[in-house]
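As you look at this complex, bear in mind that one protein chain is not there, while each of the others sits in place.
And then chain A:
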Amino acid sequence: MSVASIPPPTPPCWVVDLNAPPVSKPKSTAIPDPPGFPVALSGKKQNSSSSKSPATTTTRIAPTTEEMDVLKLKKAWEVALAPVKQLPMTAIMMYMSGNSLQIFSIMMVVMAFKNPVMGLVATNQAFEKFESEGTREKLWQVKGVYVLMQLLALALGVWKVNGMGLLPTTRSDWLAWETARDPLEFAIPAF
């Protein structure tokens, strides 16, 4: 009886672990997934979860193309306006670094020119992922603003260089190219 009543031995711990590996869950499992959260789980997990509670899985409605376009456009605007958000910070740093030629201010100036120029060169690349049939038309506007913003950042650099006196804007910068007037007559002093 005792023998019969003995339940089958529980499998060793490691077997249990092997069969049911711990689900890598976020710490607070209580928070449900947001609606439309794509359940992208491994095949094993999918199996286990589907076996556990297939009812809880809400089928996410794929967004429509229009919605996608609106979203993409929003993202594109964010990208386009990103350079201008850094500007106040850059401006303060430039102001603080002074107009003297030092390694710090030189680096600042180099960055102030490098970033906008690189940004301008990579304009199309930056918006490539937002490109679609629907957004193509509207992206032009966004790109224009992006270019403007980059130019604004560039202008800040130019302002800085001007402050450092590196722009040849004054008469003295072109003095070396000016020549003295040639006299048409000459006198020979003989006294």
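The rule is short, and it goes like this: a residue touches a chain if its C-beta (ideal position, glycine included) is under 8 Å from a C-beta of that chain, and two chains touch if they have at least 3 such contacts; residues count from 1.
In the analysis below, contacts and distances are computed from a predicted model.
Comparing "ER membrane protein complex subunit 1", "UBC-like protein", "DDB1- and CUL4-associated factor 13" or "RBR-type E3 ubiquitin transferase" against the UniProt entry of the hidden chain yields the protein name "ER membrane protein complex subunit 1". Contact with the chain not shown here comes from a single listed residue; of A:Pro11, A:Pro63, A:Gly98 or A:Gly144, that residue is A:Gly98.
Residue A:Glu185 is the one among A:Glu66, A:Glu133 or A:Glu185 that touches the chain not shown.
Mapped onto chain A, the footprint of the missing chain covers residues 98, 100, 165, 170-173, 175-176, 178-191.
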